[in-house]
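Structure incoming, see below.
A single protein chain has been removed from this complex, and every other one stays in its place.
Right, chain A next:
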Amino acid sequence: MSEKPKNRLDEQIDENLRRVYQSAVNEPVPDRFAQLLAQLRKSETDSEKSEADA
C-alpha cells in the first residue's frame, strides 16, 4: 500500500506556515482582552443584580 506522499514543496510551505502561525500564537496577549472579559462579566452580573432588585 502506498499512500500518495504530499510533495516536498507543500511540506515545506506548511512547515513555514506553522512556524509563522506559531510565532503569532506565542505573542503575549495584551491586557485589554482580560479587561474586556472582566468588563463583560461585570456588566452581566450588574444587570442580573438590577433585575433581582427590581
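List of remarks:
Everything below uses one rule, namely that contacts are C-beta pairs under 8 Å (C-beta built on N, C-alpha and C of every residue); 3 or more make two chains touch, one makes a residue touch a chain; residues count from 1.
One rule holds in what follows: contacts and distances are computed from a predicted model.
Between the listed names "RNA polymerase sigma factor", "Ferredoxin", "Biotin-independent malonate decarboxylase gamma subunit" or "ATP synthase subunit a", the UniProt record for the complex's undisplayed chain reads "RNA polymerase sigma factor".
Listed here are the chain A residues that touch the chain not shown: 7-10, 12-27, 29-30, 32-34, 36-37, 40-41.
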